[in-house]
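Report on the structure given below.
Shown here: the complex without one of its protein chains, the others still in place.
Presenting subunit A:
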């Protein structure tokens, strides 16, 4: 394969708070290739959003602090880049779509102004060129009557339409990399389905590389080539979408998949529940962050952090951070792999 588009090496981010230091991202490393779609799954506090924001200098400092790491985008380290260059990248080569379109859009500017901003800034287009490109973009994301609607303000759009505007802004300058953070979480399922179809279409047409951050395993199943499961600021497991869902190697992934109803009707079966509560990242971590909730944890899990390594006999790049062997533990209990 060619050189990766994005390479994250040993990224660690902390927040200094009055209550102590929060370890939000711990030693995260991965690579992303051109045209690939990476789905990052995790719950709140897993570090999935913070790690993405910190890559492009969007974590406010203080309280945020990048303790270590390199983020190489097309070979250049984003963390060492001067702010001016980063500004050129953000909204240009790297597009963003955030969760909440109502707070991300400026309520006192028309959609047209907000769509033209990145085009004027990054593309050196004339105002009239930017205007017609802005209309094209709105049409591309499937907003009807784009010519008229572009003069409207965000509050005149419905939630789904606003999210489409956000996506239009995110892809305005044909980014190499699109980072979407819970971009469809606030939307109704029918609208979410439309937005996901749109992203699939964009991938096909422009070969956009995508990082799709979500807590929804279903969304990832349909969209991602590679899935990365995060918990407590660490990558628990990473691999091609098929093996992750069929033969998960991390007890956390396994538990998450088991705890979702799989289309069964009301039965006497109780849902599998992961015991305990999400970790408190204030405590300095020892060992595997999931160990206290993991029924397969070995004594070693509690005091030594497992490295993210290749799954034995995997040829597809399936990685897991675990001291225990999940398939073996499940076989011993005669449970299904997923």
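Rule of thumb we're sticking to: a residue touches a chain if its C-beta (ideal position, glycine included) is under 8 Å from a C-beta of that chain, and two chains touch if they have at least 3 such contacts; residues count from 1.
Rule of thumb we're sticking to: contacts and distances are computed from a predicted model.
Q: Can you tell which of "FtsW/RodA/SpoVE family cell cycle protein", "RNA polymerase sigma-70 factor (ECF subfamily)", "Maltose/maltodextrin transport system permease protein" or "Dipeptide/oligopeptide/nickel ABC transporter ATP-binding protein" UniProt lists for the chain that's not drawn?
A: Of the names offered in "FtsW/RodA/SpoVE family cell cycle protein", "RNA polymerase sigma-70 factor (ECF subfamily)", "Maltose/maltodextrin transport system permease protein" or "Dipeptide/oligopeptide/nickel ABC transporter ATP-binding protein", the absent chain's UniProt record gives "Dipeptide/oligopeptide/nickel ABC transporter ATP-binding protein".
Q: Of the residues listed, A:44, A:315 or A:334, which one is in contact with the missing chain?
A: Result: among the candidates, A:44 touches the missing chain.
Q: Kindly state which of the options A:91, A:118 or A:255 is in contact with the chain not pictured.
A: If we include the chain that is not displayed, A:255 is the one touching it.
Q: Among the options A:26, A:192, A:228 or A:250, which residue touches the chain absent from this view?
A: Among A:26, A:192, A:228 or A:250, only A:192 touches the chain that is not shown.
Q: Kindly note down the residues of subunit A that lie in touch with the hidden chain.
A: That gives, for subunit A, the contact residues 43-45, 159, 188-194, 196-197, 215-219, 221-223, 241-242, 245, 252, 255-257, 259-267, 270-275, 277-278, 293.
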